[in-house]
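Following this message is one structure expressed as structure tokens.
All protein chains but one are shown at their positions in the complex.
Letters A and B mark the chains as written, and numbering starts fresh at 1 in each.
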Amino acid sequence: MLGYPRSLASVRDLQSQNIHKIIEQAFCFKKSGFTHVREAVVLLAFFEPSTRTRTSFEMAAHRLGMKPVAFAADHSTSLKKGESLHETLANLLAMKPDLLVCRHGGDVRVAEILRTCEVAWVNAGDGQGEHPTQALLDAMTIIERLDQIEGQRIVYVGDVLHSRVARSGVLLFEMLGAEVAVAAPVEWVPKDGAWAKCKRFASLAEASEWATVCIGLRIQKERHADNKSVPVQDYRLDRRNLARLSSNALIMHPGPFVAGEDLDEEILSDPRCAIHDQVTNGVYVRAAIMAEMVGKA
Amino acid sequence: MLGYPRSLASVRDLQSQNIHKIIEQAFCFKKSGFTHVREAVVLLAFFEPSTRTRTSFEMAAHRLGMKPVAFAADHSTSLKKGESLHETLANLLAMKPDLLVCRHGGDVRVAEILRTCEVAWVNAGDGQGEHPTQALLDAMTIIERLDQIEGQRIVYVGDVLHSRVARSGVLLFEMLGAEVAVAAPVEWVPKDGAWAKCKRFASLAEASEWATVCIGLRIQKERHADNKSVPVQDYRLDRRNLARLSSNALIMHPGPFVAGEDLDEEILSDPRCAIHDQVTNGVYVRAAIMAEMVGKA
Partner (left out) sequence: MLGYPRSLASVRDLQSQNIHKIIEQAFCFKKSGFTHVREAVVLLAFFEPSTRTRTSFEMAAHRLGMKPVAFAADHSTSLKKGESLHETLANLLAMKPDLLVCRHGGDVRVAEILRTCEVAWVNAGDGQGEHPTQALLDAMTIIERLDQIEGQRIVYVGDVLHSRVARSGVLLFEMLGAEVAVAAPVEWVPKDGAWAKCKRFASLAEASEWATVCIGLRIQKERHADNKSVPVQDYRLDRRNLARLSSNALIMHPGPFVAGEDLDEEILSDPRCAIHDQVTNGVYVRAAIMAEMVGKA
């Protein structure tokens, strides 16, 4: 594949023809079943805890006949004994896995090691940076349900500021010809370049008249000092806020959601809701990425 | 296999010919070695912690060439972030494992998802409900040592009230023609229908004259308000209480036991003790169940 990166740190590492090739491969796995690639060892190094994403990568690895080895920083005794995070990563890389899947909280020295390492690696979330595989599975889900990304009007709702999911999404969707907007209070609208061209809506109700895709986001309380002033009910995926959403539109959320807070559970049975499809497609997309990066090495 | 269930939630899902077929297959694995079935991904979702049972299923899966993926709720960050237990399960199911092995504490909405889910699944313990694979491995152990279940006099000893092991056992053993009794203080005798026909003994010493199989149980202190009034020493597997047990009888315990409390460690070297055989047979029985449920799909 021309220009296919050895590492997937950011959506910016991909070109639009690569994105389409990954998603095509993912659809192919979904329709015709998985095929084995070589017996690679995939190290899942999660320095920030995760369950959904780690399990998704682990299942995808097994489906390809690869061998996942999970490393969770929260159980690391080396870290408890005083080893630095970047040295733990350097050690794991010294064990020579064929592929590294890494999540971390944004540690500068961890990022530096990843930038220069010889092992192929995939970013599974880096603090408030990016989460490119989530953007890819979201793209696959939109294509599956609405045929194409081009021309869609996609709105990220709620706590956009702290969301690496949304940052990877806006980069990817604009590259593929969609228009992206934000429905969030001013405090939660990111100021960086990725969002410069984006329309802003003051509430989900207002955005839902415009959007063909609404993507809710969990309120990342752990990153907030104080939310008292934010009218969170205006950004919740619920029947009232989505009353004017087109019947052909999509309702999405990267999960985990907090029922009653960023999503009302009745939304899950709305025919426009694709939240569980996203989870299903995550395994196919991650398998497609890993097959491409490791299969031919 | 006629009437073999797609899911094993309860011993009631099995017919006696299915039970015998599973146990025969388990003996066959024990005698002639394991055989590979297709490369299924088995998701081990343990919403209540476990080590013995999870490790047993994990080893059984590997023996069949299956790929176990473990999910432990105690490490789940989605749950910590406010996701509900049943939504976590819905997500794991959306990843499309070939088989789900699930332990949970009895959560009503988790049970509801399991009841209607499309993925084949095995109950690895559901609160104070059932634990059917334990009953099956106990049956295998009795057959191995005493040739048959039919006609045995089996007594559950001690904290029967809180024991899902005992509930699955009484259903299974009566289906196979054994007589089941309880040796427990009145407070620990279950009142539900499964136990209606059962004889009761006031102490293990009394029961051990009658029984051909004594099955001890851990006192589930975490489920008791207060045990002060219960004479626990009357229900301990020890030399004194088992003095009148026949030399052909069996001593069993599902584990984990608390030495000195529900079992005296010297019992482990009694030739009638089959406690470690139960653990060994657990791997064979679980493999037999998984091979049957997934192998032919």
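Keep in mind that, in the parts below, contacts are C-beta pairs under 8 Å (C-beta built on N, C-alpha and C of every residue); 3 or more make two chains touch, one makes a residue touch a chain.
Note that the coordinates shown come from a computational prediction; the quantities given were computed from them, not determined experimentally.
K.L.:
Using the document's definition of touch, tell me which of A:87, A:206 or A:270 contacts the absent chain.
P.N.:
With A:87, A:206 or A:270 as choices, the missing chain is touched by A:87.
K.L.:
Looking at B:38, B:52, B:80 or B:199, which makes contact with the chain not pictured?
P.N.:
B:52
K.L.:
Can you list where subunit B touches the absent chain?
P.N.:
Residues of subunit B in touch with the missing chain: 49-52, 55-56, 58-59, 62-63, 65, 72, 74, 218, 255-259, 261, 276-277, 279-280, 282-283.
K.L.:
Touching the hidden chain in the full complex, which residues of subunit A are there? Just list them.
P.N.:
39, 41, 43, 67, 69, 71, 75-84, 87-88, 90-92, 94-97
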